[in-house]
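Worksheet: the structure to be examined is printed underneath.
Yeah, one chain of the complex is gone here, protein chain that is, but the others are all in their spots.
Take a look at subunit A:
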Amino acid sequence: MISVTSLTKRYGAHTAVNDVSFECAPGTVTGFLGPNGAGKSTTMRMITGLTPPTSGTSAVAGRPYRQLPNPAREVGVLLDASAQHPGRTGREVLALSARTQGVARERVDELLSTVGLAGPAAGRRVRGYSLGMRQRLGIAHAFLGDPRVLILDEPANGLDPEGIFWMRSLLREFADRGGTVLLSSHLLREVEAVADRLVVIGGGRIVANGTKAELLAGGGVRVRALDPATLRVALERAGLAVTGGADGALIVQAEAEQVGQVAASISAVLIELRPVDTGGLEELFLTLTAGEAKETAR
């Protein structure tokens, strides 16, 4: 459980995070989306007590993060996989943390093999790790204390497609067992595939917050008919908003059933009728953040 209430962070005249509020419930994966510099990392650092907020509060597992007696046992945090001492071995990084948290030594090797860093890789210094390996080490570290909440900043960065698929199922399984996941990304596809809820941030403000289904439903349906002009007139007469799409298709802001009823009433022959999915989240993401970007540019 993560709850964020009106978090705001100002650096001089610049407001990096502006009145951000959202909640992440157990059993869900929340995708925290936004372009670079939107305030995702700053928000996550405020939640984990690393950056003091200008105003607002946040709580993890019912308490402000800094008041958790042994936070790593309750919250797995991965904020930056490259922030590791290059002179330390992968195993040593986990062993140090396991000792601090009071976690059994065996868990270190268990996790190293889970993330595919067992064997010689574990004994190599982090200096020689690729970004993907550092990311895997970071994920192992987040899971080390067997937490119920995960806060991960761009965990898919540097992972290969197979690694991304693996991480996706890892997070899905974790949430299905009742865990809470907050996962940031600018890789929209990645979030779309795994998240139940989306929080979209642009220019430091939340521009969309809801379930994935809710937010994506706004895309409308795409319909193609043998006689698109007649169908368009009929749809508009029915009071639906219609815009022309590519190759004679129409984009209608309505449910598929409504469009089907209109088509049936004029006996139009449909050759395609489905929810808009081209770009999906990507379209939503671009629409939502474009306005903010213009506002900041002004």
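The criterion applied here is as follows: contacts are C-beta pairs under 8 Å (C-beta built on N, C-alpha and C of every residue); 3 or more make two chains touch, one makes a residue touch a chain; residues count from 1.
The rule we apply is simple: contacts and distances are computed from a predicted model.
One chain of this complex is left out of the view, and of "Probable chemoreceptor glutamine deamidase CheD", "MoaD/ThiS family protein", "ABC transporter permease" or "Cytochrome c oxidase subunit 1", the protein name its UniProt record gives is "ABC transporter permease". Here one chain is not drawn; of A:Pro35, A:Gly49 or A:Gly248, the residue touching it is A:Gly49. Here the missing chain is touched by one residue of A:Val17, A:Ala38, A:Leu111 or A:Ala225, and it is A:Leu111. Listed by residue number, the positions of subunit A touching the unshown chain are 1, 26-27, 41, 45, 48-52, 65-66, 68-74, 77, 79-80, 82-88, 92-93, 96-97, 99-102, 111, 114-116, 125, 141, 143, 146, 148, 166, 169-170, 173-174, 177-180.
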